[in-house]
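This is the structure, below, for whatever I ask next.
One protein chain is absent from this view; the other protein chains keep their places.
Each chain carries a letter (A and B) given by its place in the written order, and its residues are counted from 1.
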Amino acid sequence: MTSYPVGLTRDLAENRVMRAQAGGVDMVVWRNSKGALAAWNNRCPHRGMRLSHGFVRGDRLACLYHGWHYGQNGQCAYVPAHPELDPPASIKTQTYAVSEVAGVIWVAPTDAQEAIETPAIAAGLEPLRSITASASEAAITTASLQTAFSGSDLPQAGANGLLHLGERQIALICNQIDATSTQVHVLIDASAALSDRRAVSRWCDALRRAAETMTEESA
Amino acid sequence: MSLDYARNDWYAVALAGHMGPGITRNTQLLGTPIRISGTADAPRVTDDTGAERPAVIRYDHVWTTLGDTPRPLFDITEADEPDRRFVPCGAVRVRCSPLRAVENFLDIAHFPFVHTDILGAEPHTEVAPYKVEIRDDVDEVWATQIGFYQPQAAKSATEAITTQYEYRVPAPTSAVLYKTCPPRPEAWDVIAIFVQPVSPEECIVWPWMALIDETSHFADLVQFQQEIFLQDRSILENQLPVRLPLDPRMEIPTRSDMTSVAYRRWLKKKGAFYGALTEAA
Partner (left out) sequence: MSFTLYNYVLSGNCYKIRLMAALLGVKYDVVGVDFYPGYEHRSEAFLRLNPAGTLPVLQAGDMVLTETQAMLTWLAATHDDTGRWLPTQNATDMARVCEWLGFANRLTSSAGLARLHSMLDWPVDGPTVKAAALRDLQAFELALTDRVLEGGQWLVGDHPTIADIACFPYVALSPDAGLEHDGFPAIRNWLYAVRALPGFITMPGIHYLHELNEAANG
């Protein structure tokens, strides 16, 4: 099953919640107090509230609207308006497959029990940052070779999908959200110094602007 | 057609207090651009063809209708009581179905989580059984005998109390709340929302109050209500689907949602589908 990269491990700590987009599916991805990840349909079955606005209590995610709690399996476990009620089994969110590889969180809009495949990523890289651009993945790819790194030096495509920015090697992992919006997770070789990381972080913003300009001009 | 029913209701579209010579307000109602002008004594509403629409002042707002055979505007008798303070709170635009805005107003179970430390607080989350009925004689939804623990029920409240509530839905996009009045326990404070449907997925909400409160500053009364309503706005803009589902299989209610269940059933029975998601729409 195709998997979608939706965020960096570093950016989603214990007890935290985020929204993710995977192949047209609006998801909530959250990590419980013990570090376990879950990915669900981003909608409380009660009144349709996005669960990505919710909060984590121990092993459960609670909806912000009425505080309904859902356990790791997506099953409703507690309804605050009726504390004595044993919630019926029918109150359950759709759960999806999720995993973490190379410091990136991957989800697939398929059954949570299914194993998901992630593309091979060159060894020795670690996450730098994620950006979101109003551009297609194709525009990001094109712009990545046309956006100067230092001075007028252009990045060079290398083996294993790597991109060479002068001395530094990076990888761009894209998640196209819709026709005109793409999330890009940028990995950098683990030996890069802080000054290089800051420079590449700025290059990421230049890449975004270039891809967005390209998209506007073709529209 | 979902518009047929909606066109024959009345909608608040401007504050009477904002009317005056040379002032016009351009807005949209049920997808139609309209223009409000004139004065608070003689308001004028015209549609996009330039045609004059009915315009009346009631409950401190200008009301209009796009229908040729409008149902009468509902009555709130407290609006004629001389000892009340009338507090129009302005307009708030929300990217949600007008019906979702009304349904949220009828809900108490969200108080501890969305209006924390004002209208509710954990662990006092339980919603006790209450009564809901569709009153056929007046064609309104009523919920009565509701009690809920509230840390600060009103601007005039000095301590946490168990507040008594009654809800009334006199029209698909208007709702009236009668609630315990802290300074005078034998009377009810009246709080209403009048929802102007801009489109099926966008609305402008006009909160209005008729209170018994002789001491609070007017600005404080307005802000107390604005604080509460704006806490709801970020919820309303994050409900999926945007339109209110009338198919009971799409969202799962519990006992505390009896008012919302009755409201949806009532809309369905009437064919009031503007802003709703329904097989029939």
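In this text, contacts are C-beta pairs under 8 Å (C-beta built on N, C-alpha and C of every residue); 3 or more make two chains touch, one makes a residue touch a chain.
Note that the structure is a prediction, hence the values are computed from the model and not measured.
Undergrad: So which of A:A179, A:L194 or A:A219 would be touching the chain we can't see?
TA: For the chain that is not drawn, the touching residue is A:L194.
Undergrad: Thinking of the whole complex, not just what is shown, which of B:V45, B:L66, B:C89 or B:V141 touches the missing chain?
TA: The one listed residue touching the chain not shown is B:C89.
Undergrad: Please output the residues of subunit B touching the missing chain, sorted low to high.
TA: For subunit B, the residues touching the absent chain are 15, 17-18, 88-93, 95, 113-114, 116-117, 121-123, 204, 217-220, 222-223, 226-231, 233-234, 237.
Undergrad: Just checking the interface: what residues of subunit A touch the absent partner chain?
TA: On the side of subunit A, residues 7-8, 10-11, 13, 15-16, 18-19, 52-53, 55-57, 62, 64, 67, 78, 128-132, 183, 194, 197-198, 201-202, 205, 208 touch the unshown chain.
Please note the rule applied: only the chains that are shown with their structure count from here on.
Undergrad: Please tell me the distance, in whole Å, between the geometric centres of subunit A and subunit B computed from their C-alpha atoms.
TA: Centre-to-centre distance between subunit A and subunit B: 38 Å.
Undergrad: Which residues of subunit B touch subunit A once you look at their complex with the stated criterion?
TA: 107, 109-110, 112-114, 122, 125-127, 234-235, 238-241, 245, 251-257, 260
Undergrad: Okay, in this complex, where on subunit A does subunit B touch?
TA: Contact set of subunit A toward subunit B: 26, 42-43, 45-50, 53, 64-67, 79-83, 85, 90-91.
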